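Only a single protein chain was left out; the remaining protein chains are all shown in position.
Each chain carries a letter (A, B, C, D and E) given by its place in the written order, and its residues are counted from 1.
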Amino acid sequence: MYELGVVYRHITRADAHIADGLAKLGSATVHEAMGRVGLLKTYMRPIYPGAQVSGTAVTVLLQPGDNWMLHVVAEQIQPGDIVVAACTTDNTDGFFGDLLATSFMARGARGLIIDGGCRDVRELKSMGFPVWSRAISAKGTIKATLGSVNIPVVCAGINVNPGDVIVADDDGVVVVPAATAQATADAAEARESNEGEKRAKLASGVLGLDMYKFREPLEKLGLKYID
Amino acid sequence: MYELGVVYRHITRADAHIADGLAKLGSATVHEAMGRVGLLKTYMRPIYPGAQVSGTAVTVLLQPGDNWMLHVVAEQIQPGDIVVAACTTDNTDGFFGDLLATSFMARGARGLIIDGGCRDVRELKSMGFPVWSRAISAKGTIKATLGSVNIPVVCAGINVNPGDVIVADDDGVVVVPAATAQATADAAEARESNEGEKRAKLASGVLGLDMYKFREPLEKLGLKYID
Amino acid sequence: MYELGVVYRHITRADAHIADGLAKLGSATVHEAMGRVGLLKTYMRPIYPGAQVSGTAVTVLLQPGDNWMLHVVAEQIQPGDIVVAACTTDNTDGFFGDLLATSFMARGARGLIIDGGCRDVRELKSMGFPVWSRAISAKGTIKATLGSVNIPVVCAGINVNPGDVIVADDDGVVVVPAATAQATADAAEARESNEGEKRAKLASGVLGLDMYKFREPLEKLGLKYID
Amino acid sequence: MYELGVVYRHITRADAHIADGLAKLGSATVHEAMGRVGLLKTYMRPIYPGAQVSGTAVTVLLQPGDNWMLHVVAEQIQPGDIVVAACTTDNTDGFFGDLLATSFMARGARGLIIDGGCRDVRELKSMGFPVWSRAISAKGTIKATLGSVNIPVVCAGINVNPGDVIVADDDGVVVVPAATAQATADAAEARESNEGEKRAKLASGVLGLDMYKFREPLEKLGLKYID
Amino acid sequence: MYELGVVYRHITRADAHIADGLAKLGSATVHEAMGRVGLLKTYMRPIYPGAQVSGTAVTVLLQPGDNWMLHVVAEQIQPGDIVVAACTTDNTDGFFGDLLATSFMARGARGLIIDGGCRDVRELKSMGFPVWSRAISAKGTIKATLGSVNIPVVCAGINVNPGDVIVADDDGVVVVPAATAQATADAAEARESNEGEKRAKLASGVLGLDMYKFREPLEKLGLKYID
Partner (left out) sequence: MYELGVVYRHITRADAHIADGLAKLGSATVHEAMGRVGLLKTYMRPIYPGAQVSGTAVTVLLQPGDNWMLHVVAEQIQPGDIVVAACTTDNTDGFFGDLLATSFMARGARGLIIDGGCRDVRELKSMGFPVWSRAISAKGTIKATLGSVNIPVVCAGINVNPGDVIVADDDGVVVVPAATAQATADAAEARESNEGEKRAKLASGVLGLDMYKFREPLEKLGLKYID
C-alpha cells in the first residue's frame, strides 16, 4: 500500500490562515463541525498537558525502531507545519527526543503527532515543543531502513494526506482535509459563536432540558418520571 | 437487568454530614475501612491531578455514543451530589464537556464519575470541575436514545445505588453504601487518628518491622536472614 | 526460579559515585550507552512528572495483594538505594503509600520502582518521594505471605540484581548492571558531551541530514526525491 | 458493597423449565429479546468451542488467588445450576481445574462462568464440562480467605443474582433475571420462530433491503446511490 | 474524512483470476511478496480455524452499534467478493450473524473482514462462512444511521479501496491493491516455487545457516561462538 523510499518535496498545504485559526476552536469543536469524523484513536495523548496547536501536515512513514526518516522529514518542514508520523507496524520505541525537536523548531514546526514512542519528555516540555504520541519510552532507535515523506499515511486509525490541517490539544488530535478546511472552520466558528450565550444560561441555572427543548422529544420516546 | 427510560426523582441520600466528611480521609483510607471492597476499576483516572471530593451519588445509565441522559440527570442534581454515569457497553466517546459541567456546577454537583470518555479537559480544569473517566476523547455524542436516571448501576465493575457516598481522589474512586456510611466514616477516622503517631515514629527511623511487631510472625512463617 | 522466604543482608552495591552520577544523564542517554538494553517495559510510569533519580538497587519479591515484604526490605535500605519491587504475578493493588514512604525516606531511599500499584499519590508528591509503578490504585494489601529480599528479580521484563544501578525519570526506568556501571557512565558522558554542540547547530538551522552526513547512505539505499 | 463470609443456603431459582429452554435459543437471541442488556463483557470466552448451555445461577465471590470458596459453593449446587464466580479484584489465576469440575459435575452443575482464570483445559474438554473465563492459566491458588456464596455479584460488568438464568455459548454469556425469564423466553421464541422463513428468503437471493423494507427509510435519511 | 451516506455501485475490481489465485499462497507469502506491508493489525482473528480465502473487496463503513449498512452492502456483492467492514470508532458489538451470512452467501461472498464484533459463531462455522473480526459478541445492533458503501476505508489500520484483493487465513488478513495484484501474485509464486526444494533440504538436516549462506555475514557482524 505504502510507497517506500520516496520524498515528495512539493505538497499543497491547506490555506495557512484557516489552518492557524483552528487551534483556538479546539479538537472537540472541530471534530463536531466535521460531523464527528477524523479523530485519531484516543491512545494518542499529549506528553504534557496544556498545549493547543493547529497547522498543516507534513507526513512521514517510519519503520519500527528506526527514526532515520524523521531527519529526512525535517528538511521538508515549513513554518506552520505539524509533522505527522505513522509507522509500518505497532511500535512504542522512543523515535523522537530533544535534538530532533530542536531541529524541527528551527524549521518552524509547531508540534509532532507520532503513532509511536517519544522520549526526553522533560526537555520537550521545557522547550515548549508539544508531542502527541502512543507511548513514552527511553528506548532509542536506529538509522537503517527507508520509509517515505509526504505520502498519504494512516496514523492512529485515520488517513492523513500531506497538507491536511491538524488540530491537537488535551482532548486529542483531529485531521481536517485541506479541501474542507474552510467549511469546517466556518461550521466550527458557528458552533462556537453561540456557546458563550449558552454557557451563561446554563450557569444561571437554566437546564439543558429547557434550553435545548429536550422535554418533548424525550417524552415522545417514552421517558417516565417516577416520584 | 437495567430498567430503561425511567427517572427516579426521589432518592434517599446518605447523610450529608457523613458524605461531606469522607473527602478529607481519601479513597485509600475509606477503602481500607470498608474491608477493601468498593473500589472502581483502576482504569478510572482523574482528568487532572489534585482533586479530592466526596458526595452523594445520583446515577445515570447512558447508551454508547449518546449523552442525552446527562441533560436529564442534571435536573436531579442537588448541592453536594456527585454524578455517577454508567454505560450499557464499553464506550470511550467524549460524553461530557464544559457546557454540561457549567450546568452541573450550577446545580451544585461536586464532580462526575463516568465509565466513558470526557472532553474539554483544559476548560474543566480551569473551571475546577473534577471528572474521573475511563478515557479522554474529543469525540462528541448524539442525543437519540433513552437510558435511565437514579437506578442502580454497575460503574467500572462496582454497583452504585442512588444516594451512596462517593469518595474520589488521585488514588481512585470508592463507593460507600448509604447504609454503612456512618460505620465506614468511624472506621476510617479511627485508622486516620493514629496515623500521625505512626508517621512520626517511622520518620524517626523506627522500622515497621518493630512498630507493627512483624518480626515474630515472619520468623514463624520461616523467613530466613542470610549474612 | 525464585527462592522464597529469604533476606540477603549483604549485597555488593555498585560504586556510589557512579550510581549517583547517572541521574543527571537521564534514562534515555544511559539506555543508548548500554546498547539499547535494560529498559523496563513502558507501562512503568512515574506517579508524578519531573523526578529524575539514580541509585543502587535493593530488590524485593512480593506476592500479589500482599505488601508485607516491603516492611522487610525497609530494614535493608541504605542511603542512596532505590527499592525495586517485583511480584510473582501481574497485580495492580496499591502495595505502597505514604507511611511506607516515610519509612523508606528515613532509611535514605531515593525512590521506588514497583511492578504493581501505588497509592497516596498526592501525599507522595508532596513528600517528594518518587515512585514508578504499573498502576495507581487505592486498593490496600494484606500481610500474610513470604516473598524475598535482595534476590535477583524480573521487574517489568528486565532482570535486576541487588546492587545494580537504577536510573529513572519521565522517560522510564533503566537498569545498569553493577559490573558495567563505570563503562556505561563513561559511554553516556561521551554521548552527552557533544550534545551541546549538536543542539546549537540544529538550533541554527543545520539539518541532521547534513550534520550526520546522512544524504549519501540514504541515496545509496535508494531514497528518491520527487518534485 | 459485598457481604463477606456468608453462605446463603436457600435461594429462589428461576423456573427450571424456562431456564432449561433458553440454551437452544442461544445467547445472541436471548440478548436481543431482553432489549440488548445483560451480556457479560466480551473478554469472557469459552475454554473450548461448541458448548451451549443454560441453567440457574448459584453465585460465589472469590478473593484474588484464592479458590477456597469454590469448594464452599459446590455444596450449594443443585442439578441444573451454573456456577457464576466473581472476584473482588481483577485476577487471572487458575482458580478452577479438573478436580473441582469432577465435584461440580457430581452435584449436577452444567458449567462455570468465572471472572478469573481456569486450568486443566484439556481435561475439562474431555470431561465435557464447559467453562467461560477471562483467562487460561496454570497458576494455582491458595485456600486462605473468605468470600461469600449466593450473594448478588458483579461478574464481568453485569449484576448476577442467585437464581437468575444464565445462557452461555460461543457468542458469550447472558444473564436473565429470574423475574423476567418467562417474558424473555417468550420474546426469544417469537424472534426465533420466523427466522427459518427469513433464512429461506435470504438464501434464495431476496435482499434484506427488500425483506425488511429498508429502502424507503434509508432514502429518507438521505442515502445516495452513485453509478 | 469519510463521505457518509453514499453507495458507489460501480467499482473496478482487481482481475478475478489473480484475486482467486492468491488464496492458495496464503497471507504470509503474499505479505512478503508485497514488501511486508498491507497486513491488518493482528487483533483481527478468524472466528474458526482453517479457512483460507481470497477475493475482491467491497467495502462498507459502519457506525458503532449499527449494522444497517451491512444490508446495503449485500446488494453490491458479486460472486468472488469479500466484504470489508470498517467502523467510525472502535466498537466490538456483534454486527454480523447467520442471517446476514445467508444473504451474503446467496450473493456469492466468500467471507467478511470486520473491524468490529461478530456473533452466531457456531452457525457460521457450520455454514462455512468465514469471518475475521476483532471480537466475538452476542450483542446485537440497531438500524438507525447511515454509513457508506464502496468508499475507501481504513480497516484495522490499513487502507482498503473497493476492488482491492483480500487474502485471509489463520495467519491474518492482507490487502493487495488492485494495481499491484499481478506483480504481487508473480512475486508470491516465485517465492513459493522454490519452497518445496528448501523444505526438502531442511528436512534432510541441512541448516538454514548453510543453505542461505548466513555464516559469513554473521561472522562479519561479529557473531562469536564460545565452546
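Just so we're on the same page, a residue touches a chain if its C-beta (ideal position, glycine included) is under 8 Å from a C-beta of that chain, and two chains touch if they have at least 3 such contacts.
All values reported here derive from a predicted model rather than from experimental measurement.
Asks: Indicate each shown chain that the hidden chain touches within the full complex.
Replies: A, C, D, E
Asks: From the list E:Arg13, E:His31 or E:Arg110, which touches the chain that is not on show?
Replies: Of the candidates E:Arg13, E:His31 or E:Arg110, E:His31 is in touch with the missing chain.
Asks: What chain A residues would touch the chain not displayed?
Replies: Listed in rising order, the touching residues are 64-65, 89-93, 139, 144.
Asks: Touching residues of chain C against the unshown chain: what are they?
Replies: Interface with the chain not displayed, on the chain C side: 1-2, 4, 34-38, 41, 88, 90, 152, 154, 157-159, 175, 177.
Asks: Could I get the residues of chain E that touch the absent chain, sorted low to high?
Replies: 26-28, 31-32, 36, 39, 42, 45, 49-50, 52, 169-172, 174, 195, 198-199, 202-205, 207-209, 212, 214, 218, 221-227
Just so we're on the same page, only the chains that are shown with their structure count from here on.
Asks: What chains, if any, are shared contacts of chain A and chain D?
Replies: B, C, E
Asks: If you look at chain C, which of its residues touch at least two other chains?
Replies: 92, 139
Asks: Answer with line, ring, star, complete or other to describe the graph linking chains that touch.
Replies: Chain contacts: none of line, ring, star or complete; other.
Asks: If we use the touch criterion from the header, which chain pairs count as touching?
Replies: Listed by label, chains in contact pair as A-B, A-C, A-E, B-C, B-D, B-E, C-D, D-E.
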